[in-house]
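Here's the structure, in structure tokens; my notes come after.
Note that this complex is displayed minus one protein chain, with the remaining chains in position.
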Amino acid sequence: MSDQKSDLSVGQNVVIEQGVTIGRNVTIGHGVIVIAGTQIGDGVIIGCHSVIGVRSIGGKQIRGSSAKTTTLIIGDNVRIGNLVTLYAGTKIGPEVIIADHAGIRENVSIGDSTVVGRGVMVELNTTIGARCTIQTQAYVTGDTTIEDDVFIGPCVSMSNDKYMKAKQVVLKGPHIEKAAKIGNNASLLPGVRIGKHSIVGAGAVVTKDVPDGVTVAGVPAAPLPDRRGDHEENSPG
Amino acid sequence: MSDQKSDLSVGQNVVIEQGVTIGRNVTIGHGVIVIAGTQIGDGVIIGCHSVIGVRSIGGKQIRGSSAKTTTLIIGDNVRIGNLVTLYAGTKIGPEVIIADHAGIRENVSIGDSTVVGRGVMVELNTTIGARCTIQTQAYVTGDTTIEDDVFIGPCVSMSNDKYMKAKQVVLKGPHIEKAAKIGNNASLLPGVRIGKHSIVGAGAVVTKDVPDGVTVAGVPAAPLPDRRGDHEENSPG
Partner (left out) sequence: MSDQKSDLSVGQNVVIEQGVTIGRNVTIGHGVIVIAGTQIGDGVIIGCHSVIGVRSIGGKQIRGSSAKTTTLIIGDNVRIGNLVTLYAGTKIGPEVIIADHAGIRENVSIGDSTVVGRGVMVELNTTIGARCTIQTQAYVTGDTTIEDDVFIGPCVSMSNDKYMKAKQVVLKGPHIEKAAKIGNNASLLPGVRIGKHSIVGAGAVVTKDVPDGVTVAGVPAAPLPDRRGDHEENSPG
């Protein structure tokens, strides 16, 4: 490795390729693999057996990203769990947590202090804001925009290809605006916009845009009647 | 490692930290990592690249558990697959199977002979009974109670925060009573109780308690008309 700074703690059976930069006070668990081109900030902790800085395996069936770089940038004080994959061409903001078994592809940007839960998969060309919570096993498709302070419940599903490969179209994932909340196991269709501070109930299937400040639920999702007071926001109806 | 007993089979590139106890006739696959504080019973088999006895990575966004211990106790004849994460502060009963890619956090208790399927994620502070089946990719949220003989189908989703971080509340997952069955990809909302021997249809969204012995289905889930005889239990309606 190159440019290694002070106070590096490295476990057993770790592979750090040439061309990796590592900040101060970094802890790297047993069996971690760090691929060339990775830049690790100060105070970063990486759990065991994670694979950091993966290059796309390509293949004719896999589209390329629009990433301009093959560098993976990991901000200060990021905490990465065990058995995680992080791709080159992505930027992880400071104080982010990426939990066990999660996978994040290339050309993704994640804002500071966001939590990416266990088993979450984030596809390429996606932007995630600051202070978001993306809970366990949620799926963030490619070409998605998630603004700041968004809550995505466990097992939420998204898609970005409304013709499911039947036509050649520009892929477009959902756009989830600031502080919106998506209930567990909800499905968001390609290109839908979820307005600021809106709420999608658990298990809802969102087929069209949701305005700001509205709660929707059901299949297909429809606005709930206005319920003043202490309503249960995670309700599907 | 300390206190190693007879007939231990260990693969290549294995890391066993100090302060691990290992029973008789244990098999540890290639690349396994066993963290300090792990107690492995007799006859345990661990597949390749699993990480056993993980300590929480903490961080200000991650709540602590109420676990009193940092010990991971793995009962006799437990079989653990490949690429699994098991946390410290958890107790796995005898004869349990934990399949590939599964992850189980701290302060979890699992009764004897239960099967935790591939890719299943179990969160902290959760109790799972004996002889349960939790199928592939199901999600068991934190602060959940699953009694004995429960069947949880593949891709079932649960949540434990009905305000999705909008308020400070006591988190509470579902309570699934003895011998209840949950169909594939059903969603259970925070704190719902599924009564004994009740059945939740595939894809149902359960928003309120289900009494004993009832079959519910749909979005939101509602009781099915009583159908005597050989009905199909996995039906959503």
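Each chain carries a letter (A and B) given by its place in the written order, and its residues are counted from 1.
Following the convention adopted for this analysis, a contact is a pair of C-beta atoms (placed from the backbone, for glycine too) under 8 Å apart; a residue touches a chain by one contact, two chains touch by 3 or more.
Note that this is a predicted model, so its numbers are computed, not measured.
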item	value
Candidates B:Gly19, B:Gly195 or B:Gly218 - the one touching the absent chain	B:Gly218
Full-complex contact with the absent chain, from B:Gly31, B:Gly89 or B:Gly191	B:Gly31
Hidden partner chain, touching residue among A:Thr85, A:Ser109 or A:Thr145	A:Thr85
Where the missing chain touches subunit A, by residue	13, 15, 31, 33, 49, 51, 54, 57-62, 83, 85, 101, 103, 119, 121, 123, 137, 139, 141, 155, 157-159, 161-166, 185, 187, 189-190, 205, 207, 219-220
Sites on subunit B contacted by the missing partner chain, in the whole complex	11-13, 29-31, 45, 47-49, 79-83, 95, 97, 99-101, 113, 115, 118-119, 133, 135-137, 151, 153-155, 181, 183-185, 199, 201-203, 218-219, 232-237
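In the analysis below, only the chains that are shown with their structure count from here on.
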item	value
Mean-CA-position distance for subunit B and subunit A (Å)	24
